[in-house]
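For this depiction, one protein chain was excluded, whereas all remaining protein chains were kept in their positions.
The letters A, B and C name the chains in turn, as written, and every chain counts its residues from 1.
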Amino acid sequence: MELRPADSSSGWRRTAYSVIFEADTPAGRAFDVALLWAILLSVLAVMLESVRSINATYGQLLRAIEWFFTGIFLIEYLARLMVVRRPLSYALSLLGVIDFLAIVPTLLSLVIVGSQYLLVIRTLRLLRVFRIFKLGHFVGEGEFIVDALKASRFKIMVFLTAVVTIVIIVGTLMYVIEGGNNGFTSIPQSIYWAIVTVTTVGYGDISPVTMLGRTLASALMIMGYAIIAVPTGIVSAQMASASRPAAQPPAFKQVVCHVCQAGEHRPDAEFCWRCGEHL
Amino acid sequence: MELRPADSSSGWRRTAYSVIFEADTPAGRAFDVALLWAILLSVLAVMLESVRSINATYGQLLRAIEWFFTGIFLIEYLARLMVVRRPLSYALSLLGVIDFLAIVPTLLSLVIVGSQYLLVIRTLRLLRVFRIFKLGHFVGEGEFIVDALKASRFKIMVFLTAVVTIVIIVGTLMYVIEGGNNGFTSIPQSIYWAIVTVTTVGYGDISPVTMLGRTLASALMIMGYAIIAVPTGIVSAQMASASRPAAQPPAFKQVVCHVCQAGEHRPDAEFCWRCGEHL
Amino acid sequence: MELRPADSSSGWRRTAYSVIFEADTPAGRAFDVALLWAILLSVLAVMLESVRSINATYGQLLRAIEWFFTGIFLIEYLARLMVVRRPLSYALSLLGVIDFLAIVPTLLSLVIVGSQYLLVIRTLRLLRVFRIFKLGHFVGEGEFIVDALKASRFKIMVFLTAVVTIVIIVGTLMYVIEGGNNGFTSIPQSIYWAIVTVTTVGYGDISPVTMLGRTLASALMIMGYAIIAVPTGIVSAQMASASRPAAQPPAFKQVVCHVCQAGEHRPDAEFCWRCGEHL
Partner (left out) sequence: MELRPADSSSGWRRTAYSVIFEADTPAGRAFDVALLWAILLSVLAVMLESVRSINATYGQLLRAIEWFFTGIFLIEYLARLMVVRRPLSYALSLLGVIDFLAIVPTLLSLVIVGSQYLLVIRTLRLLRVFRIFKLGHFVGEGEFIVDALKASRFKIMVFLTAVVTIVIIVGTLMYVIEGGNNGFTSIPQSIYWAIVTVTTVGYGDISPVTMLGRTLASALMIMGYAIIAVPTGIVSAQMASASRPAAQPPAFKQVVCHVCQAGEHRPDAEFCWRCGEHL
């Protein structure tokens, strides 16, 4: 979706648009850099507020900072709505929704205690700031990764379906084997354990104790070991083939025989291969 | 194995067959979608039943749901047996056995408490439902993965044999080193620990305490780090070579124009591209 | 090293050699299969003996089985020494040493308690049994993996050196940061923790508690995440290039100049490139 300035004739709107939405001018770049810092600092403030000892001493200050940045982001949001040609399109776009969600939690925290922590969603606003680096390599490389993942999405979905099936069945078997003890208190818990195991995370908050359980767990782990090769192989192969130059398309003469309509002649052909007519 | 309708002349059997076994007609598709939901809901019910707090409140209901779906799957199973031409072939096929096993545990739970949890084997019935997506990308991509794993099966078996040998020897050494303490109570337990370690799961339910034990564990971990590259490399290389188009053989007609001696004619060329002579 | 029968004229030695050392005859194959089972059963007996509850009941039996198999392996070892042409070469070869080590621990257990567990070294004897599958795919695939690892050995050594340097430095920093508490009781212990972390094993027997320690640990983990890509990439690239058909040799005219004997002429050359003679 291309957003355009609200009114192409009005001077100040055009300028404001280029500053707020674009990064080609020095002012636009400065705006984006300021935004980057505002996002990082406000997210940092939210994080620090959640630390009890810091909250006890600097809570007042941190909440003030939160409101300060929320105010700034609110003004920025309203400014965006004002200078853009179609405010509704912007408000409903992905970035627009994120901009909005970056303001709401502070207001919400007046009603629901703790909801201000959701302000970390502001981190997603960094997506917007990546425009600053648009001319650099980042966007291109990011697109390369996203493209590789997109091209592999069916393979990855098939793979994830297989993993889900395995963890459901192994988790249930484990629940039956360990008999509801040792943390395997229900099938969902056992499935959680199976996921922790097959992904090789291995917290150890739940772990099998019986001989049979450990044998099954060993099988699952070795299977997980082999399984992890699959997504890696998928993405590696995809990226390797993407970075390889495409096999050049067959180079044929852009001409069709006027007698038999045959195409696909050699580039240097003078006569039709099918009917022998001069091309 | 291709299953065919029981009687190609009888109309209703043919229709029933196409609905139950195929997914080309709207009715067949609807049947498969309904089956998909039945499977998911019945597996969910089994899972929830295993959660103690939910079982205490809704146990009665969940068991009723279980019996309901078991009834449906039983009817479906009998219907499959009836409409297929060779019931025995179907009953002994992989999908047929899974269909059967998806019914048994409920009946078995009357005799053996807890066996109803094995109903999660119904998850495997999803394999059947994947036919719905047959026209989509899933089956092809799934086959690509399965083919890559099949082509790598000898390499993976050699790799697993090496891993098993390593864990047996390191596990035993660890049992001797840690002297039966710190969870290394027997060689099988120590082998279990070695598997947990070499696959990088690392529960921490058993972990070495002595200096020598930790040194050996470190060596095993770093080895495991290098080892994990092997299955990944195998599958990556396999997938990369599979997704690479085979270098197409130069497809030229093995003939030279008897007039101008020009070669490299299209395989289906009847006339020389250079002089127009009949080949 | 090629071992040959002791005396090529003596009939029974030749036969015994072919049975014991080769797997081409039915008798030789049967011998290898029997050996495979003997190895597996004896290793299993050793494992079971280490389980306290089993040892309490069947200890006597298991020790008898151990001595039985040790006797068989001793006879086999002596037989090998007898029928081979150069007993010393055999005794000092890798497989010969393993054959010897597979006997010693039982005898040693009379002196040192617990040394019989080292019998699991018999597992390595399976290497010998793999000859049975020589005609199959296993040896070839195993060689493919070993070749890929060999070709990558310098890269892997450089990688491991980098990992060792990182874990030494991070481990020491962690020791200083956590101040000898929370399990980081010495630098070697902290290095052990760093290895557990960077290899993503993560037992959790030692884990940082201080804010600074957790920050450093996070950095190490994310670094480890990126690092794990290196060995995988090395082996994948190696395997991919090994499984790729070699660039086809330059296609030269199969003709040698009858004057100057120069070869490697262009396929369409009519005159020698070195002396100008008509080919």
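Note that contacts are C-beta pairs under 8 Å (C-beta built on N, C-alpha and C of every residue); 3 or more make two chains touch, one makes a residue touch a chain.
Being a predicted model, the structure only gives us computed values, none of them experimental.
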- Task: For the chain that's not shown, point to the residue among B:Gly142, B:Pro188 or B:Gly202 touching it.
- Result: B:Gly202
- Message: For the chain left out of this view, which of C:Ala27, C:Leu44 or C:Ile187 touches it?
- Response: C:Ile187
- Note on the structure: Which of A:Leu81, A:Ile121, A:Ile222 or A:Cys275 touches the missing chain? It is A:Ile121
- Note on the structure: chain B positions in touch with the non-displayed chain are 200-204, 232, 236, 240
- Item | chain A, residues in touch with the chain not shown (by the definition above) | 43, 46-47, 50-52, 114, 117-118, 120-121, 123-124, 126, 136-138, 140-142, 144-145, 148-149, 156, 160, 163, 188-189, 191-192, 195-196, 199-205, 228, 231-232, 234-236, 238-240, 242-244
- Message: To test your reading of the contact rule: which positions on chain C touch the chain that is missing from view?
- Response: 154-155, 157-159, 161, 165, 168-169, 172, 175-176, 185-188, 191, 197, 200-204, 207, 211, 214-215, 217-218, 221-222, 224-226, 228-230, 232-234, 236-238, 240-241, 244, 247, 264-266, 268-278
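Please note the rule applied: only the chains that are shown with their structure count from here on.
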- Message: Regarding the chain B and chain C pair, does the interface count as same (over half of residue numbers shared) or different (under half shared)?
- Response: different
- Query: By number of C-beta pairs in contact, which two chains lead?
  - Reply: A-B
- Task: Please identify which chain has its centre, taken as the mean of its CA atoms, farthest from the centre of chain A.
- Result: C
- Message: So which of B-C or A-C matches A-B, with over half of the contact pairs the same residue numbers?
- Response: B-C
- Query: If you average the CA atoms of chain B and of chain C, how many Å lie between those two points?
  - Reply: 30
- Query: Using mean CA coordinates as chain centres, what's the chain A-chain C distance in Å?
  - Reply: 41
- Could you check chain C for residues that touch two or more other chains and list them? 200-204, 232, 236, 240
